[in-house]
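Every protein chain but one is kept in place in this view of the complex.
To keep things simple, chains are lettered A and B as they appear, and every chain counts its residues starting from 1.
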Amino acid sequence: MSSTAEKTMKTDSMFINLGPQHPSTHGVLRVGLTIEGELITKAVPDIGYLHRGTSKLAEVRGYHHCVVLTDRWDYVAAMPNNLVFCLAAEKLMEVQAPPRAEALRVLMCELNRVASHLLFFGTYGIDIGAFTPFLYAFREREMILDLFEMACGARLTYNYIRLGGVMADVPPEWLAKCREFVDYFKPRIDEYDTLLTYNPIFMARTKEVGLIPAADAVSWSLSGANLRGSGVCYDVRKSDPYCGYERYSFDVPLGQTGSCWDRYFCRVQEMRQSIRIIEQVLGGLPEGPTMAAGVAKIPKPKPGEAYAHVEGARGDLGIFLVSDGQASPYRMHVRAPSFLNLAILQELLVGNKVSDVIAILGSIDIVLGEVDR
Amino acid sequence: MSEEPKPDAKAPAAKAAPAKKTFPPAKFNEKAGRLLKTTRYWPTELWANPWNKPSYRRGALLLGGIILGLLATGAAVGELAVWGDRLYAWLLAFISARGGSPVLAQGIWAVFKGLLVLHVILLNGLWAVWWERKISAHIQSRVGPVYAGGFHGWAQTICDGIKLLLKEDITPAASDAWVHALAPAIVVVPVVAAFAPVSFGRQLAAANLDVGVLYVFAMAGISVIGIVMAGWASGNKYSLLGGLRACAQLVSYELPRGFSIVPVLMFAGSLNISAIAAAQAGYKWGFLPRWFIFYPVVGQLAFLIFLIASIAETNRTPFDIPEAESELVSGFHTEYSGMKWSIFFLSEYGYVLLASFLLAAFFLGGGASPFAFDHLIPSWIWMLGKAMLMMFLFLWARWTFPRLRADQLMDFNWKFLLPWSFANIALAGVWLLLS
Partner (left out) sequence: MIDYFAKVLRAAWNTCKGLGLTLKYLFKPAITVHYPDEKLVPYERFRGALLFDAVTCISCNLCVKACPSTCIDLENATIPDPKNPQARKKVARVEWYSIDFGKCNFCRLCEESCPTKPKSVWHSLDYELVFFSRDEMVRCWKAGMSWVGQYWDRRAKQFKDPPGQVRIMEVDARR
């Protein structure tokens, strides 16, 4: 009886192309969804639409030129990209950036983390259906981009952090502007909480959706807020400090269940922590040069290999550099957090509703420039 | 190009000048005839003291002026119903003087009223789109349309309408062409029809139907067929999902919407919209209007449920799952373009206006003045003001909230709104027994 009912009630599944031109795929991701009604039975993320082969390009470019390439991976937060390449190359070249440059690097990376999380906050609002938080977030993001424009002249692809230091010291009025922004921004985060974080509709949409248990998060090698949302405390800034992060006091926000809301909340909390770090850096910015002496125009580091990783806005961003003594790297491998975070999508989406696909995809917070590189 | 600085004239000077350590303030070439703006747009500067900004003061003055002007116009014109009666009397006299029967006069009068109501809906489309864009823009720290028409972009919707008329009307190859073309009509006709018994002020309704409330809900229920047709006929999977979602949503939300006004009907003792509005006349203790929204608990609960259900009925955020740009890429009207697409929007805004007028009539006393001392401002101005206030609630909610998921939407309806609307009926019974 039941088997015949199943047979007669059996409905066709439907294949839906989510992307690459779908408004909520955050770039050119394509997800092939097989749905029964509104339930997902299979999800296949399809990447590669934005592949530019930067790892290969790096093999024919000088080390200074490679910094320009790094800007193009995670174009939403390009400062950590610059930083991680410079850290790896500096290990090869045995150069140490001066203290002021290190402090500026931290400052810029944290500002960029805030900018990137603001973009996440805004677009996640749009994914869930609220348009207004997006423009509020961009209003604040615009100020950070203004600060970047003031310091290095670009708003998106900075090329600010260079081998051995930073491009140039910040202009004299920059620090005051940055403090102005910090003072302005702190109450705004509470407004974001009002507008989205604790909104009952938003919580209903994101809590208990897209659960990633801690064990799964580790075995899929997630990183960044996606990992911390599941309650696993791993932050490169704490576990493997670079650029003097050990000097600044900040907390690593953790989620509890690994739901979309937890991942979202981790990022909002990270914005607060970043602001804390920025305040500390602004309070004790050391004087001195911003560029180490002895960085060659065309560096030819000794043969060897180096691995450096930083806590980028999307997670553990690492670079493995091999030098053969020539002017360009022999091999550059990028551990792109977005790429690894995206992999869990195929498992995470199954059994959810079509609306949840957008919520989950948004909460993973990928940047396709970094996924495809 | 000819004004380009000559290299020979310029370059020696540049070469002779010593290298500058600090930059002079940068500025654009003014020869290119561009407007310069040297200030950065940081909110910290802009929001420091908005009243110091002339544009802000001007805007506030303008808003006050418009409201005062409307009130003054209302006071000068007086009750529209009086003018209508005069016009009808003149028409009757004109026709009977020429030997026509009064039935002819009644017929002409009915057509005239129908056309007037039709224009209310059409003009509402122009107005509401502009207003929504302005409200949403200012909520989001933007300004919205400012160029078309010169004055705060008042002509923007007209231009958009012309653009939509001129756009290519695309029928997708996979679509069911007839159903695809028919769907917008089926969506928009009921909204026009539903306006017949709506009261625009004291004795100001196209048709004084005794079953007005039932009629309006019955008409509004038809549109869902058009939306399902649109979703089905588009030949697009996203549209299909949107159409099916819309079907489930609209049918479900009819229930709390209908039940939430049962208390109102109990208090008023009538299904006639004008009669319901008239039942709220008078003032308690000489100042508090006897509007149904001021009835403790029952009134507010009914108002809220009706408002929420109305938002859901009009497919607007937070209940816009049939459209859902970020999920379904606009759902049932993905495959529509040009005028067909705009007809969907016309009907959406028509329903918003309908819900606003119903809210005003059911809960805010219709054309009754909120002040006991006011005998000057006519009812239609108050009605309009209240309806616009209600419409603002719609826009305000839309630009604040995220979107619910389809199953949560159903949960919210069946497990929250509907039980509470039932409970509210019981509360209303208790209230009636006590008073």
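Note that contacts are C-beta pairs under 8 Å (C-beta built on N, C-alpha and C of every residue); 3 or more make two chains touch, one makes a residue touch a chain.
Bear in mind the structure is a predicted one, so any value in this text is a computation, not a measurement.
Within the set B:Ala193, B:Ala372 or B:Ala397, the residue that contacts the chain not displayed is B:Ala397. Here the missing chain is touched by one residue of A:Lys42, A:His64 or A:Arg247, and it is A:His64.
Of A:Glu59, A:Glu149 or A:Asp324, it is A:Glu149 that touches the chain left out of the display.
Think of the hidden chain as still there; on subunit B it touches residues 1, 4-7, 11-12, 14-15, 17, 19-20, 23-29, 32, 34-38, 40-43, 46-47, 50, 53, 55-56, 135, 137-143, 146, 396-397, 399-401. In the full complex, subunit A contacts the hidden chain through residues 61-62, 64-66, 68-69, 71, 132, 136, 139, 146, 149-154, 157, 159, 167-168, 171, 191, 194-195, 198-201, 297.
Going forward, only the chains that are shown with their structure count from here on.
One inter-chain figure worth recording: subunit A and subunit B are separated by 40 Å, centre to centre, where each centre is the mean of the chain's CA atoms. On subunit B, the positions that touch subunit A within their shared complex are 40-44, 136, 139-142, 237-238, 241, 317-318, 320-321, 324-329, 399-408. Subunit A meets subunit B in the complex at residues 14, 16, 22-24, 38, 125-132, 135-136, 139, 142-143, 146, 180-181, 184, 195-196, 199, 201-202, 204-205, 353-358.
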